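Apart from one protein chain that is not included, each protein chain of the complex appears where it belongs.
Chain naming follows the written order as A and B, and within any one chain the residues start at number 1.
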Amino acid sequence: MTLSLRSFMRHEAVLGILLVLVLFVLAQQSDKFFTTANILNQGRLMTEIGLIALPMTFVIITGGIDLSVGSILGLCAILLGVFWQNLGLPLPAAMALAVCVGALAGLVNGLIITRFKVPPLIATLATLALYRGLAEGISQARSVRGYPEWFFVLGQGEVLGVPTQLWILIVFAIGAAAILGLTTFGRATYAVGANETAARFSGINVDRTKLLIYTASGLVSGIAAVIFVSRVSTTRSDMGTGVELDVITAVVLGGTSIFGGRGTIIGTVIGLILVQALKNGLALSGVKGDGTIVVIGVVLIFAILASNLFSRNGDG
Amino acid sequence: MTATPASSAETAPPLVELRNTSKTFSGIKVLKNVGFDVRPGEVHALLGENGAGKSTLIKILSGFHTPDEGGEIRVNGRPVSFSSPRDARKAGIATVYQELLLFPDMTVAENIFIGHAPRAGMGALDWNEMRRRARALLDDLDSHDLDVDARVGGLSVANRQRVEIAKALSQDARLLIMDEPTASLADADVRRLLDVVRRLRERGVAIIYISHRMPEIFALADRVTVLRDGALIGTKDIEEVDDASLVSMMVGRSIDQLFPKVVVPIGAPVLELRKVSFKDEVQDISLTLRAGEILGIAGLVGSGRTELALTIFGITPATSGEILLNGRPVTIRSPQQARDLGIAYVPEDRGLQGLVKPQTIRENVSMALLDRISKGSIVDRVKESALARDAIARFGIRARGPEQRAGQLSGGNQQKVVLAKWVSTNPKVLIMDEPTRGIDVGAKSEIHALMCKLAGEGLAVIMISSELPEVLGMSDRIMVMNGGRMVRTFDRSEATPDVVGAAMTHAGASHAGGAA
Partner (left out) sequence: MSFETATVRRSASTGFAARTFATYGQEFIILACIVVLFVAVGLIAPRFISPTNLTTIFVGNAYIAVAAIGMSMVIISGHIDVSVGSLIGVLATISGTLAVSGYPVWFAWLAPVIVGMVVTSFIGVLVAYVRIPSIVVTLGMLSILKGGLISVTGGAWITNLPPDYLIAQFRLFGIPSPVWFMIFLTAVAAMFMRYTAFGRSIYAIGGNGEAARVAGIPVERTTVTIFAIHGLFAGIAAVLFATQLQVIQSTVPPNLELTVITASVVGGVSILGGTGTVVGSTLAAILFAAIGSSLIFLNVSAYWLRAVQGLLILATVLADMARRHRIG
């Protein structure tokens, strides 16, 4: 982590305190909140966003952004159905292939950004349309059902009492934290985000770093797609719409600066839990699904505002 | 100010005058009680090392900064205050900066008149009038070949500069400030620019000319002012000074006292270039560099020195020619390859290319050798901290510790961090590009001492510098570049300011000095 110990304490600590406060308030609002069943269920629901938020943290630290993650999720979900049902592949192979397509989509993003020097914003805005368009075109709005029972263990089952996908999220989160905080690749990520030119002049392969990060973003979106399909038992072409909002909110709320150079995985995880807790609390209070996205939008704007204030107070 | 020969201009107030002007930034006084004036139709050169306060001075004159309490600006004898660059422009003061402030997607005509475009009926912009007037302005500047409808982004640096000058004149500038105008220009364009300056002077426009190039100053200036460390050292008529006296005013000591050159045994050839070229920016460079040797590369800015360094370092890989390291041919297509081969580059622009300012000293020092201090891919923090502490001690970096943010250090200490980063990679060749730019004199000597020590340990050093005294004082051999080519090489014994300076302004390639 590139923050000094003192500023780590400042930002993540504030976030941690905020989380505790929010949890406390929500627990008061509804006695259904702090039950084991609810908490585990929330863990299940937040996995897809959580997984994608991990590589997104890397992306935003390098000063970029990936708006196409939701579309990649949708495309991979559709292709999972196509590979299995239309092409007759065995389900495990279809799953693996779908994830590969995700990685490929991410790689294309990375190539557009590094080879053609298109700014990440517009590159992923264009692929957002393209990938979603492919999903819609390929699926023709038909959905695929009838997956075998064992498939649903992934999205609806449990291992040792904890939802399956939550284990996956935990493992990935630990891995991502290790890579970002401990490895040379993590250092390269921070360097590219803080000063890309100096990173290049120091012998860091900037293009390769970016390429890997965007490919990872696509790959993880593919994994999230498989989990999503398993959880809702069907595939539809509009899956994943709006995912990018939740993901970016979680990352930014977790202290990653939208301008790059700063951020941690643990911050993203706290941000993720906060967002999920908010959604859950609102739902338990009777607010419908659409109402919650209003709140998420407001939270995003406030998170950036707060982040701006923090960085002006002597961090950057 | 010194006395000047009597003339009618002496009794009239100067065009623009600064009195008792100081400027403080975050507690640091960058200008200390400076007095400065410019007369109509005068070319007044402003000299000083980087950090001397020149850019602050002109920023005050052009309305970007306000002087500290007690300082005064007078135009035609009357006190004024500028709250924005616009005010200064209305008072007839215009500035042409090094980083040109132009709009790449707009035409030449529009760039010239942005903010004050001619109007037709009902307040609509009159494009025809704009183009006509732009054409007239450019013709006045003898730029007949510059199309007013051309997109500025596609123009050469010289042409863009002409647009900036036309822009200044379009608002009836009485005083034109030019900041290092020839820094990025080729010879032919430099000559054209000097003509333009003379022409403006004839028309009564006063010019403040900031440059470090002696030949131009002596060709153009009527008076010269030297700043050092934010203070005014003196303002003299041009007849009263020469190269040596100006240098000594800028630097404060005579040349020999500055650089403690230690003569070191010179070993076997380490780096050899054979007719190396990069497009048309670096042309047919051949040189041999030996262990323990310091090769100084001199030349005017734009002569291709940094381009050569970037080609050796792999940022802009060579398009033809051969590079040999310890006798074996190598291909260098990226900075990683250069680094792995033992070539290190301390860049010209410390803040942008050398350091990651928001990161700590520790992270900066280890940035070029992350894979060497890591097990697998995991960075070894213990080794890294030891490396940083060692660097701080060895290079005399004044900091609170390895965890201090690099951006908080002074210029000299920042440069030491960059140097430490590269020396840690155990290079065989160290290229330093303007190693002491923007550094106070004390730190300068420290860097020079470090350079000599490194050479003594067997490193082969290439030192690119625009400061002639530094080049003369430190180098075992001097290579002069111009227009991307090597003009001459000198041995330490035969190099004097005159011959080197002459070679720097000599156009075209000359093989008289030998290719080695």
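Annotations
Following the convention adopted for this analysis, a contact is a pair of C-beta atoms (placed from the backbone, for glycine too) under 8 Å apart; a residue touches a chain by one contact, two chains touch by 3 or more.
Remember, it's a predicted structure, so these values are computed and weren't measured experimentally.
The shown chains contacted by the absent chain are A, B, with contact judged over the whole complex.
Touching the chain that is not shown, out of A:V82, A:L134, A:L154 or A:A225: A:L134 (per the contact rule at the top). Shown as candidates are A:A126, A:V232 or A:A283; the residue that touches the absent chain is A:A126.
Residue in contact with the omitted chain (choice from B:N20, B:S84, B:S245 or B:S320): B:S84. Contact with the undisplayed chain is limited, among A:S143, A:S233 or A:N308, to A:N308.
Take subunit A: the residues that touch the chain left off the picture are 65, 112, 116-119, 121-123, 125-134, 136-137, 139-141, 237, 242, 244-245, 248-249, 252, 258-259, 288, 290-301, 304-305, 308.
Subunit B meets the missing chain through residues 84-86, 89, 101-106, 110, 114-115, 117, 123-125, 127, 131, 135, 144-149, 151, 153-154.
By our rule, only the chains that are shown with their structure count from here on.
Across the complex, subunit A meets subunit B through its residues 2, 4, 182-185, 187-188, 190-191, 194-195, 197-205, 261-262, 315-316. Taken in their complex, subunit B has these residues touching subunit A: 315, 334-336, 338-339, 345, 347, 352-360, 363, 366-368, 370-371, 374, 377-379, 403, 405, 421.
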